[in-house]
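Note that one protein chain is taken out, while the other chains of the complex remain in position.
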Amino acid sequence: MELNTLTAVELLKMIKSKEATAASICERLKKRISEVDGRVSAYVRSEDLSGAGHDSVSLPIALKDNICTEGLNTQCCSKILEGFRPPYDATVVAKLKKQAVGIFPLKTNMDEFAFGSSTENSFFGPTHNPWDLERVPGGSSGGSAAAVAADEAIWALGSDTGGSIRQPASFCGVVGLKPTYGRVSRFGLIAFASSLDQIGPITKNVGDCALLLNIISGYDPKDSTSVNIDVPDYTKSLSGEARGIKIGTPKEYFVEGMDEEVKDIITEAINKLKTLGAVSREISLPHTEYAVPVYYIIATAEASSNLARFDGVQYGYRAEANDLLQMYKLTRGQGFGQEAKRRILLGTFALSHGYFDAYYLRAQKARTLIKEDFDRAFEEVDCIVAPTSPTPAFKIGERADNPLKMYLSDIYTISVNLAGIPAISIPCGFTKKGLPVGLQIMAKPFNEEMILRLAHAYEQSTPWHTMKPKL
Amino acid sequence: MKYETVIGLEVHLQLKTKTKAFCSCSVQFGQEPNSAVCPVCLGFPGTLPVFNKEVLRSAIKVALALNCSIQEYTKFDRKNYFYPDLPKDYQISQYDLPISRNGYLDIPDGQGQKRIGITRVHIEEDAGKLIHEGNLSLVDFNRTGIPLLEIVSEPDLSSPQEAFDYLTILKNVIEYLDVSDCDMEKGSLRCDANISLRVSGEKVLGVKTELKNMNSFKGVKDALLFEVQRQTEMLESKQEMTQETRLWDADNGETVSMRTKEGAKDYRYFSDPDLTAFLIEQKTIQEIKDSLPELPQAKARRFVEEYSISEYEAKILSASRELADFSEECFRCYSGSDKKIVVNWLIGPLLSEANARGLKPSFLGVGAQGLVDLVGFVERQEISNLSAKTVLTKMIDTKKPATQIIKEKNLLQISDNASLEAMISEVLEKNAKSVDDFRSGKANALMFLVGQVMKRSQGKANPKLLQDLIRRRLS
Partner (left out) sequence: MALDKKTVEYVANLARIELKPEESLKLASQLEDILSFIDRLSKLDTDNVKPTNHILPIHNVLREDQPEPSLTVEQVLGNTAHKKGSFFTVPKIIE
């Protein structure tokens, strides 16, 4: 088998036993990229490949373009941050380097500043879903998910604010995990929404996911929102045992608008879990219908403030102007894409004088209610299972002109970020058109072990994770 | 029409912690631009703030010293606006739950004290510096992130002089806490003023004018004086006044309007999600309260009571903590019950020497015991007052004790009557005419005779004693 088609766990064993070298793995990856990335566009700035000499003794990982790497281009796939080379590494990058994981010199494509669910909002153009090149890979970590699915990367990191790891993982048939808020340091992650963002693994299987989570997790004194709780060995959760795990299915999630095929595949997956010994019941998350509005107020408000620093003064794009005010306005008017402008304006509005109480404050209160729904649910069950997305991957351009429709597709993933809980998406089947469908498993804060245990048990008794797209 | 003045002051104080408020950059000054910054205080993408515990402590100290109540649950908020000296284009500040509120500071008022309310003391980060050069502005971010305390007074000040007094006393209190250099010239203390006038007796506040760009306490007072005049003229000539910001032009002695395009600023305050909230325990507040030094006003009161000195004298001696501590040490070394002579020597010669040399009194090398020893010589009339001043100078220059210098310079006064009487006899014999002059009413003949004895004794005779003795001899 070609080296690039193997998992990280397998390759690390081979490196240790000297059956393979990291250099040969890198070469194989570069070859694969040259073969398929012209069609997939999982990576950006191919010119970076020649410039950087990366550490050839380490197994390489692909990083989303919003994770800071010292001396390497990091621009969130936005024109406004062109040319930015951070003078420091994100904490997760430092941790990876310490564990002898190499940083692949190319970054993966994303929706600009993580604003999107399709990777169509990238300054570099869209990524194409390896399972059907006319369709989106999901977003905003579409590049990372597509690269892993197409064996253009062994494993990858993405970021998730409202589903941006899980949804592309489900569209691309790979594994994607959003850790508990505060489990992984945000230092070096270019912020979208500070109270929702988390970096997480995108991998070929649950085993790689557990290993990667071990490496990137942990308290960081540079991040005031990272939590000082010991990191367990997540690979010990891979017991294959699902017996006795109590799972809940939220009744509010199985409603209209859901694709019939997706519904059937998910139902099938839940049945599978039951045959493996999980005990299922229906639960209620009564405030589900408010999740999308709450998210789009809080996330955009925080984003409008976080993105104010992109003003042309110290880094990135600066427009020609004779005076300061024009410089700001033209730089930001020309440097940001449409979705970025939409969200910044929405967020600015939600915080502005006269609207703060009705929008931002109200959304923060509703967030409390949403979190309480989950607290109550986890008193009854160990895991909540649900679809990751109401539909499989849609066609490129299909929703580009309808931002609201695009936002509504986040319905199953968004509440997880609002509640701060961990959740994974694992492949659980294919539609008749051959498009992957993802199963989402959620657990209470800092209980990633339960998620991995259930996900691994499911994976071991299904073939989905072994299937590859024909490219 | 009689108008009354209503003034409120907003003071920004730079704290002298070792590092900045939200990052570990060293807080230093006078360096190359942009050399004391890091990705965090520069607001580079991906960076996050972490709050400095010493800033929290200093803020609580100041708040307690200003009699504020401490907010047990406090948090940071983002103040969003665009300016090149603000790297994130928002400032981390405090909005609705500041660290402290509802304090006061007492200032002198005619015969008594007047209580000036302090609305709040809160924590925020400083911005960078802009230098204008032709078509460009140059930006230096060294100052960004330096911790600031914003101290807002109630509009309880009724005159420019009161404003000046408030600032002087505020600085005095803060210096005692040793948390800031409080230097308006160096920028570690900044002050903006809000002033309005209204008809005497009216309750409603008049139209507010904000004053900026004052670089000294005197500047604040002068700017306010100018404003009182300007606004009085406007009100009397029934001109309409609008709320505005004016800059003080010290060179021309006037305030100038700052034309701003925007209306009320919309800062879109919201809780900063990158920082946790802070729960301040009662025991922490008590511990910090117990650790506060005796503050200047309390110290001055105690000096008056304990050492029977005047309020005026106590005020001078408590002007700085260093001088107050030194003075108290002197009082304790001095065995006499009436400290007056020690006070005079502290306020007079010692402070003069300190000011002339640009040093603090306790840094002159004299020491409390040293000064008290010198005072002893004067008190026992063993040296004259004039000689003693010379001795003090020499003590500071050479670091030698008074005894040694007096011996070396042979300054011991002759105060025993026997020796004096002998010399007086000599002089009286030789100056019969002066004796007659004095007896016939010429008062300055006495001084002449005193002078002659002084000469005869090579300046060592005790002049006061001489006067008495000669007068007695001649009567």
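Observations on the model:
In order of appearance the chains are A and B, and numbering begins at 1 in each one.
Note that a residue touches a chain if its C-beta (ideal position, glycine included) is under 8 Å from a C-beta of that chain, and two chains touch if they have at least 3 such contacts.
Not measured: the values here are computed from a predicted model.
Among A:38, A:83 or A:257, only A:83 touches the chain that is left out of the view. Touching the chain that is not shown, out of A:131, A:378 or A:407: A:407 (per the contact rule at the top). The chain omitted from view is touched by exactly one of B:266, B:294, B:382 or B:437, namely B:266. Residue B:277 is the one among B:199, B:277, B:298 or B:359 that touches the chain not shown.
Across B:25, B:224 or B:383, the single residue that touches the chain missing here is B:25. Although one chain is hidden here, its contacts on subunit B can still be listed: residues 17-19, 24-26, 32-39, 42, 50-56, 75, 82, 84, 131-132, 134-141, 258-260, 266, 268, 271, 273, 275-279.
Mapped onto subunit A, the footprint of the missing chain covers residues 83-85, 87, 181-182, 195, 221, 224-225, 227, 287, 289-290, 292-294, 296-297, 304, 308, 311, 313-316, 318, 321-330, 332-334, 336, 338, 341-342, 344-346, 348-349, 352, 358-359, 361-369, 371, 403-404, 407, 418-420.
Rule of thumb we're sticking to: only the chains that are shown with their structure count from here on.
Subunit A and subunit B, compared by their mean Cα positions, are separated by 58 Å.
The residues of subunit A lying in touch with subunit B in their complex are 66-68, 74, 76, 81, 84, 86-88, 90, 186-191, 193-195, 221-225, 301-302, 305, 308-311, 313-315, 322, 324, 328, 348, 351-353, 356, 360. Listing the residues of subunit B that touch subunit A in their complex gives 39, 42-51, 78, 80, 82, 84, 87-90, 135, 137, 139, 264, 266, 268-270, 273-276.
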